[in-house]
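Only one protein chain is missing; all other protein chains are in place.
Chains here go by letter, A, B and C, matching the order in which they are written, and residues are numbered from 1 within each.
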């Protein structure tokens, strides 16, 4: 379970104590998610192939990945809190919509989605 | 609450049914998070100022934002599931580390973090 | 003038001398452009409003911006060189296509493109 309500409250206090709420506009939080996503991506910038997930087991890499993943998640939670969106509900809705968009029998294996 | 275990299991089945697990390398999932983050950012590409959160109340914008936010969250959950990372734990750890890095009394208001 | 042929040749030698050509796949160079673009964006991460271009006149900011802009340009030139694309030609083509897509009389001022 991710206790996003509790995390959102902590982030609210964090921003309030530093008077940072003024910076948390939709555009700035969307920017922050992109910036943190690129920092995660940078870890794999020069990978040439099908690196296994074992690669992420290296402690230094793992720690970097965890930090960036946490940053992205926290900004997503902060954005949803400010916008009053229910992350569990929208995640479920998105999965349902993906299931309709990509029927398993038509998109199996080396499929159009990944080949196009 | 975000039931990330349940969502992760659904994403596993989703990938298995389409034989997409082979595409879910660390680099590809990190790429996907970046691509979806940019699609969220694109919604605010030309905003010029301190747009209020009311802007996101417009139903069409709100729906786009929800879709992109859900995509980012789902890829984060999928990444953490493949890498066997506990999102709640790493989020809490990151908040604690940020609290140390940015003491409230030194970073209040128009602070160095945001000014530099 | 940007002497992209000369810059491309220098980048070729640079990669050859370090045996880095093997890393310069389409995906990796596209990743690098995204990573550098996010580093440029990070400089403006918390801007709240219509900051003037004077802001970029601050020597430290200016130097950071120049470095990131140069990185993006160099990866674009490297990508085009590997893919044998003529940057001047595709830039002119894109401008012509944008002029058709956004007729001046229909997209003046606070226009649909930026409002939607």
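Simple rule for what comes next: a residue touches a chain if its C-beta (ideal position, glycine included) is under 8 Å from a C-beta of that chain, and two chains touch if they have at least 3 such contacts.
Given the structure is predicted, the values throughout are model-derived calculations rather than measurements.
S.K.: Touching the missing chain, which residues of chain C?
M.R.: Touching the missing chain: residues 1-5, 7, 10-11, 14, 17-20, 22-23, 25-27, 30-31, 33-34, 37-38, 40-41, 43-44, 47, 50-51, 53, 55-56, 62, 65-67, 69-74, 76-77, 79-80, 82-83, 85, 87-88, 90-95, 97-99, 102, 104, 107-109, 111, 114.
S.K.: Contact with the hidden chain only, please: which chain B residues?
M.R.: Where chain B meets the chain not shown: residues 22-23, 25, 28, 31-32, 34-35, 37-39, 41-42, 44-48.
Rule of thumb we're sticking to: only the chains that are shown with their structure count from here on.
S.K.: Per the contact rule at the top, check every chain pair and give me the one with the most C-beta pairs in contact.
M.R.: Chains A-B share more contact pairs than any other pair.
S.K.: What angle of turn lays chain B on top of chain C when you fit their CA atoms, given in steps of 5 degrees?
M.R.: 180
S.K.: Taking each chain's centre as the mean of its CA atoms, how far is chain A from chain B in angstrom?
M.R.: Those two chain centres are 3 Å apart.
S.K.: Can you list the residues of chain C that touch 2 or more other chains?
M.R.: Residues 31, 34, 38, 46, 48 of chain C touch two or more partner chains.
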